[in-house]
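Here it is, the structure, as structure tokens.
Note that this complex is displayed minus one protein chain, with the remaining chains in position.
Chain naming follows the written order as A, B and C, and within any one chain the residues start at number 1.
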Amino acid sequence: MDLRASPSDEAFRAGLRAWLDATLATLPPEPARDDWPARVAYDTDWQKRLFDAGYAGMSWPREYGGRDAPPSEQLIFLEECSNAKAPYVGVNFVGTLHAGPTLIAEGTDAQKAAHVPKILRGDEVWCQCFSEPDAGSDLAGLTTRAERDGDHYVVTGRKIWCSFGQIGEFGELLARTDPTAPKHKGISWFILPMDLPGIEVRPIETILGSSEFCEVFLDEVRVPADCLVGAENDGWRVTNVTLSFERGTAFVSEMVDAMRMAVELAPHVHDPADRRELGHVVAEFDALWALTKRNVSRAARTGDTGLGGMLMKLAYSEARDRLGELSMRVLDRGVFDVHEPFVEERLRTLSLTIAAGTSQIQRNIVGERVLGLPRERAWPAPGTEG
Amino acid sequence: MDLRASPSDEAFRAGLRAWLDATLATLPPEPARDDWPARVAYDTDWQKRLFDAGYAGMSWPREYGGRDAPPSEQLIFLEECSNAKAPYVGVNFVGTLHAGPTLIAEGTDAQKAAHVPKILRGDEVWCQCFSEPDAGSDLAGLTTRAERDGDHYVVTGRKIWCSFGQIGEFGELLARTDPTAPKHKGISWFILPMDLPGIEVRPIETILGSSEFCEVFLDEVRVPADCLVGAENDGWRVTNVTLSFERGTAFVSEMVDAMRMAVELAPHVHDPADRRELGHVVAEFDALWALTKRNVSRAARTGDTGLGGMLMKLAYSEARDRLGELSMRVLDRGVFDVHEPFVEERLRTLSLTIAAGTSQIQRNIVGERVLGLPRERAWPAPGTEG
Amino acid sequence: MHFDLTDDQEALRDGIRAVCQGRFPSERVREGFDRETFDALGETGVFSLIADGFSWADASIAFEELGRAVVPGPLVWGVLAHGLVDGVPTGLDRPAPGAPAMVEHLAAAGAVLVLDADAVRVVPADAVAGVALDWPLDPLTPVTRVTDLPTGEVLAGADVTRWRRAGAVLTAAFQVGMAHACVEQATAYALDRRQFDRPVGSFQAIKHLLADALVRAEVARTAVHAAAVTLDDPEVGDLDRAISGAKLLAGEAALKNAKASVQVHGGMGFTWEVDAHLYLKRAWVTNTAFGAPDACADRVAATLPGGA
Partner (left out) sequence: MHFDLTDDQEALRDGIRAVCQGRFPSERVREGFDRETFDALGETGVFSLIADGFSWADASIAFEELGRAVVPGPLVWGVLAHGLVDGVPTGLDRPAPGAPAMVEHLAAAGAVLVLDADAVRVVPADAVAGVALDWPLDPLTPVTRVTDLPTGEVLAGADVTRWRRAGAVLTAAFQVGMAHACVEQATAYALDRRQFDRPVGSFQAIKHLLADALVRAEVARTAVHAAAVTLDDPEVGDLDRAISGAKLLAGEAALKNAKASVQVHGGMGFTWEVDAHLYLKRAWVTNTAFGAPDACADRVAATLPGGA
């Protein structure tokens, strides 16, 4: 058990730092949050630079243009980029972190050839069409239908919380292909070309007053059958393969960012009780950063982050919530401007305990999958209640 | 909406204070906690003094020797007694607060005549035999059987958490008289003479190292049929009538005691964060004291404390827990002696979130009965699970 | 002692609630505050309650209803300065030298009341120089960062200590109303929203979150009523302690319950469309006025023997 970086990790870090130093100085100014064309241009330009420098697809296999770097280098990459305030993955998020890895693992040769290189170079932007108004925590309860009709599937339904729906050229789509099967068994995973007729995208305004998510309305959209990824009705498994690509690094950028916020808050904290709370939150972030190293170390050896990976989201979200509340108490009314970074972050991080599995769902997962406590039973179907 | 005491309340308070001043000075020293015969003597002597002075049975009807005092006087009585550090109700707890009121409401004339006057004068000590090892939170799941055999019921089972089981002459007993009925419908309420053959009492050692509770083993105990209170199988309703006698005063002694602890702790609290926590807890106790007045006021008008009564236990238990934790932080190792009042109280109050309905059960009650959220459904019976 | 709403007070509560439901539904509230809102509220009599002989307890009952509807505006100042200044009143505590001074609703205001160490002073609104925040945290509470706050003139007959106390009570009452509204709105959603083939409110995780929220709101409500009654009749208790405790608990209830409401609403709670965020943002904003929670907790502790 040690925390010493290996010589090769140190060398990687030094090279990356030098490249970041040189490259970040040449970037254009960051675009405004609601200027989507500018954001696409900015983020895909950054992806191209990463690609040209060999830093795109850190975890991707070499045969797909990735670096196939060990988890420790992924960790360093994310840490250094965050520390240097390099651009976030931004509009490339769905493509590089979800769709690309899924296609690599489950796509046909033609699907891979059509999309994977473009995603890696920043030539193709993806969005996600998973959740539905009535299928959030219970994602497998989704009802968007995809009915086979010759060499197409006809898709009708309504998706929500579609990140980058405004600008995605392709969407990751989950739709029900067998409504008679048990709910996890009748779902398929599709590549959804977002320019097909019958697709309507409507931005959702968040509590930040901006629109990071969209609703996507699908009205008899004819999706070519060769857009099916993996086997029909096997989409629930397909959508879960993506996770293993993270190898313990999922919250690294968040962690670095949180620690920076804590350090920036410190000079404003004069009240003794608030200082103690800050010390407590920092101790938690320190521990979660150590846990990240534990997860990355374990993933490097076993391919799986184990317990540490299962509890990271819950622990991080709750710690970040404490930091957010502390910052609001400390700042008081003098700085209640949404453009104040602490305020913006407090609002943004409210989504951490909700999105991608609420803290309540996370506690179920820890309680059931780790501790082995019994699952909730299904309620009787309506009409059969005792 | 006012907080002014009425002239008659003020007069009652003044009279009580004078009596307490005169009487407390004549009391013998308090007995040791584990000296049960001495405790019985001390507590029943106190009850006799209350009776002689007209303060026994504050809420009891006059025809049963009670004072039938308005709730405001009950509140003043408990407040003044606690402030004066008068003896607690002690071994008279079950008799005066549960069994007596139940008999008054549901007993036959013979049952009332046999027990009610004695309970009020401190001539009869009662204990409670409700919970069972497998029926705690789910009290209605109790399995102690009472089978009719001629003019007796034959009772077999095991009771636990029997307060004053060591010394009770009679017990409040809940037992199942119809095992085929739905669980709330097959229970009956009995007077259990504790000297009947087949009853064995075993004290339970608590985390305080003392024995406030007992297990009671019942082995074919022949209970006379005229010990049945209320109708056969109507015991669940019978056991719930007692509550209405409290009229909002259930936590008054606890509240006064908690506030005294907070005030006594204050001079030891030097750390600014601890002082703030103390201020917070005191604000909660102040609010709960006001809530007590609200409950008493409402009970005086409507006979029911409503919402305030339903949430008092949960709110008080959780606030008291915060005070207990704070006291342990403040006292640190210098005073970690169980005979130190703060330590003893910290250990004792751990039972507040557990006994008589855990905080989890209390939250269910508030969520379901007040907010109208759906109840948990029963699980499928074993063997029928999907 | 009858520490419960009288029949008159219940009628007052129901009346104000009906007014809010009729005239300040969510769509109207979202249009924000202006002179017209002020006049509409003035017609209901909420600003003149004290002048009309009602008690502070009555006023706090009314403000609880305004909070329930999250009505925007410098409402507390509307009561405090009723009949004393022209136009819409707003105000602030005079900041320590160098501290930022923020005034809410300056554009709509005619006069700014400044709470000084020993007096209430009036400054004409157009004499206050400052920069309006582009994106105030609460979209319904425009805020101006003041760059020049003239001394103003002493408002004769205004007791600054009493203003601070009354301001704290009314703000706390408003917060209690918000806290209760959050429980009600989240409960309604939890009853309606189904996941895993059952209402999400049937899950203990949600049920207990809401139960705790209700307890917080109701305990805080009682504290506010006690503080208001004590403001009316200071002999029945320790007024500063009652007010500090009430403001602390009410502020905490408003904030925690609004967060609980966001959480129960799930993804929808993170949208502009659902009202939960309006309550959360107003909770933060109101917590900075007339005593922040931490300062209130300190003050309660200071009232204990040996506690100064």
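Everything below uses one rule, namely that a contact is a pair of C-beta atoms (placed from the backbone, for glycine too) under 8 Å apart; a residue touches a chain by one contact, two chains touch by 3 or more.
All values derive from a computational prediction rather than experimental measurement.
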Checklist entry - Thinking of the complex as a whole, which visible chains are touched by the chain that is not shown? => result A, B, C
Item to check | Sole contact to the chain not displayed, among B:G209, B:P267, B:G303 or B:G372 | outcome: B:G209
Checklist entry - Of the residues in subunit A, which ones touch the absent chain? => result 1-6, 9, 72, 262-263, 266-267, 269, 275-280, 282-284, 286-288, 290-291, 293-294, 296-298, 300-301, 307-308, 311, 314-315, 360, 362-364, 366-368, 370-377
Checklist entry - Given the full complex, what residues of subunit C touch the hidden partner chain? => result 203-205, 208
Item to check | subunit B, residues in touch with the chain not shown (by the definition above) | outcome: 131, 134-138, 141, 160-161, 204-207, 209, 271, 273-274, 328-329, 332-339, 343, 350-351, 353-355, 358-360, 363-364, 376, 378-379, 381
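Methods note: only the chains that are shown with their structure count from here on.
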Item to check | Chain contact graph, described as a line, ring, star, complete graph or other shape | outcome: complete
Checklist entry - Based on CA centres, what chain would you say lies at the far end from subunit B? => result A
Item to check | Distance between chain centroids, defined by C-alpha means - subunit A, subunit C (Å) | outcome: 38
Item to check | Distance from subunit B to subunit A - Cα centre to Cα centre, in angstrom | outcome: 53
Next on the checklist: Residues of subunit C that contact two or more other chains, please.
Outcome noted: 198, 202, 206, 294
Next on the checklist: Show the residues in subunit A shared as contacts by 2 or more other chains, in ascending order.
Outcome noted: 271, 273, 378-379
